[in-house]
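As you look at this complex, bear in mind that one protein chain is not there, while each of the others sits in place.
In order of appearance the chains are A and B, and numbering begins at 1 in each one.
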Amino acid sequence: MTLDKRTHDRTFVRTFFTTPTAEKGVEDSAKKLRSAIELRGMQAPDVWVPDNEDATAPNMRDEGAENIAEVVAESGADFPGEIHPRVVWHRDSPETRYQGFQHMLEIADPENGAIEHIDGFVIPEVGDIDDWKKADEFITIVENEYGLEEGSIAMSVIIESGSAELAMGKLREEMGKADNNLERLFLLVDGEVDYTKDMRAITPTGGLPEWKELRHNTSRAASAAGLISVDGPYDDIRDVEGYHDRITANNAMGMLGIWSLTPGQVVEANKSPLPPATGYWLIDADGREVELESEDGVEVYSGDRIELEEEDGGYELEVGSTEIFCESEEELADELLDLVDYVPSMDDIVDSMEEFEAAKEAGKGAIAMTRAATIEIDGVQVDVSSDRMWDEATYQALMTPVKLFQDVYENRPDQHDDLADLYSEDVVERAIEVGN
Amino acid sequence: MTLDKRTHDRTFVRTFFTTPTAEKGVEDSAKKLRSAIELRGMQAPDVWVPDNEDATAPNMRDEGAENIAEVVAESGADFPGEIHPRVVWHRDSPETRYQGFQHMLEIADPENGAIEHIDGFVIPEVGDIDDWKKADEFITIVENEYGLEEGSIAMSVIIESGSAELAMGKLREEMGKADNNLERLFLLVDGEVDYTKDMRAITPTGGLPEWKELRHNTSRAASAAGLISVDGPYDDIRDVEGYHDRITANNAMGMLGIWSLTPGQVVEANKSPLPPATGYWLIDADGREVELESEDGVEVYSGDRIELEEEDGGYELEVGSTEIFCESEEELADELLDLVDYVPSMDDIVDSMEEFEAAKEAGKGAIAMTRAATIEIDGVQVDVSSDRMWDEATYQALMTPVKLFQDVYENRPDQHDDLADLYSEDVVERAIEVGN
Partner (left out) sequence: MTLDKRTHDRTFVRTFFTTPTAEKGVEDSAKKLRSAIELRGMQAPDVWVPDNEDATAPNMRDEGAENIAEVVAESGADFPGEIHPRVVWHRDSPETRYQGFQHMLEIADPENGAIEHIDGFVIPEVGDIDDWKKADEFITIVENEYGLEEGSIAMSVIIESGSAELAMGKLREEMGKADNNLERLFLLVDGEVDYTKDMRAITPTGGLPEWKELRHNTSRAASAAGLISVDGPYDDIRDVEGYHDRITANNAMGMLGIWSLTPGQVVEANKSPLPPATGYWLIDADGREVELESEDGVEVYSGDRIELEEEDGGYELEVGSTEIFCESEEELADELLDLVDYVPSMDDIVDSMEEFEAAKEAGKGAIAMTRAATIEIDGVQVDVSSDRMWDEATYQALMTPVKLFQDVYENRPDQHDDLADLYSEDVVERAIEVGN
């Protein structure tokens, strides 16, 4: 990233990856920074955050600020994502805020040669909107001091207090005001550990609460103010499945970005919001979603939570402990239709988009999209088929993953090969065209 | 509805039924409007919405506005519900907003003879509160232009953006201001498909997220500002059970209205929030709520998720995989009491209300309401009985379904026969008297 391509370049951010800025007692205290800035492809995040706050020991942070400047000056030009260092800040401590200001002055000093590759700063522990404005003002001074355009340095905040959560409801009113440059706002990032402390929540095991309302409110604020929402760190880096499930749940709330603590998490978070390469069917097996296995065009359920057999000229379907007798294959198909659902591939999605666009050009406002399959349970095969009405609103709502893909494709050339491997060149080409 | 009975006549709205206003290539492009305005009884909605936005193709909307005026002029006088046409609007498009204004001018023109049967307009895709005010101002101009009383045309909005969701938190402050007529506000309707797009949410199957927080916030705003909240469309019109479950979940959040896409959905949505004609018992069968079958005054569980047998001079109760040994019938009754719950009929509710009112007159502030039953599981019968303390607050809170019923009874004479068929004349008469 270079100066002319900085703030608000991305409209989607999948990954927010933090790296300690300085370590004591090692030969090169900036070693981890050097290693992170070399990441490419799926291992490289959309937003990289040299973290001069929690990830770095308090007495190493002055050195950390220098390390950021040095490493970004050296290698920032080639880094494929955006670079947003996190500095120290606290709504309750003027001392900490002044320290954060000094670190920003240090990192952005043009003499260090880093600022042209830096896209913005991340401000943690903000409070009410007036506290956000203090950080905004410091960044304005930094810009003015170094001859940068006002508003050109982005500002992201970590939401880790009840007051910051409430502040997000005021962004639309505050962002246009003459006395601030809050238009520089970029990411709203939840920080659940400190939020838990601020809310004084207690769980028996010490595990983090869900904080679903916080995530909704963050996503909503991002939507209302034209920003991007990002979920906080997922501590159990061993638990890939749990991380993936969290991303899926976040995506259903419109929160498409997540914090990553390791390059492994970055890979997972870069890929999770994109549609799969191959579509598949799901079945609701007595309250648990199970993926059907596709065998020669037949979708097979092989668990034991659902049982099916032909009996007395009809079908006996047992889901968990509920038995349903179906008199005909049609009735059985109706029952199964309530249980199954299809996860479309990127290819499927592009097909549907193209089909709807063609219909629109032919003057139709709504068309039925059909999805059919042969389902097999306990050796019995049933054909099911469902129609879904698509209108302009459906089309627009289902366009989100495609737009995300297009944003990735445009901004992350280093991931082109990975995307082509995943989807095939042909699908990639159609996906970048559709809707434009 | 006639002019003198318009805005804010209803304090409850169960159904919001939309109809396309014009179709291309059919002999009578207003055919669907004509058919909808003839609906009566349980098939007729509380609020009927000739939909000149999404349900009608963009190039048919001028004709749609004319059709609304024509059909409502012809048959609006006899329509039993309120009539609120939806016009086009978008927070991001002055062109669309101006078009909506023109359609309102067309529909409300007294020369067309429709306006005296029209209760208000529905404005979709609103943004922040200042955008709501633009629509309010256009309606004020319409009123002034045609000599109607200022504020007499109701305005309902569709909440389908994060900014509109946030705007709902400001209604109490904004509605009294001298420079607007926002007191005309009537319904707050969630529009989940477009909201999903605005929030940029992604689900693997393309299904709609739950948006529980949105629904809570809409219900809360309606409660705080004296408005009525309505949930968005339920697309799968085949799935009656799912629609019913959604209504039940909405009702528990105070959202008593729902969008209907077909007369069949209207029937379901008109009936669902009303208490049942016959009460019944529920049992929590290892996490699943099951209705007990009433046989000769005994409530029988016949599934296999709960097992019960007499053993060693006591009772062995097995719920899912949890076994509980009860030493006495009393102990068993206590265990069962935790599992069962009663859904009172309209008759039961009126009985309880009357009993509490009598106690109040006798100078008591709180009384115990007893509910008893004989439960049978695996042939073993147990008598259970529970007391619930009722005070003024309980009485008031449980009055909501009765008040809804009374509102329906007063405003929908065309449903009197259906209500009498459902509950009996006697119960209807007591239900309209209680609490007054």
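Brief remarks follow.
What we mean here is this: contacts are C-beta pairs under 8 Å (C-beta built on N, C-alpha and C of every residue); 3 or more make two chains touch, one makes a residue touch a chain.
Computed from a prediction, not measured in an experiment: that's the story for all the values here.
Touch with the chain that is not drawn comes from one residue among B:Q102, B:S294, B:T394 or B:S424, which is B:T394.
One of A:E74, A:E137, A:D194 or A:E318 touches the chain omitted from the figure, and that residue is A:D194.
Touching the chain that is not shown, out of A:L166, A:V300 or A:A333: A:L166 (per the contact rule at the top). The set of chain A residues touching the chain not shown comprises 24, 54, 56-59, 128, 161-163, 165-166, 169, 193-194, 196-207, 209-210, 213, 235, 239, 303-305.
Take chain B: the residues that touch the chain left off the picture are 169, 172, 212-213, 216-217, 219-224, 248, 251-254, 256, 273, 282, 321, 338, 341-344, 363-365, 388-389, 391-394, 396-401, 403-404.
Just so it is clear, only the chains that are shown with their structure count from here on.
One simple way to say how far apart two chains are is to compare their mean CA positions; for chain A and chain B this gives 35 Å.
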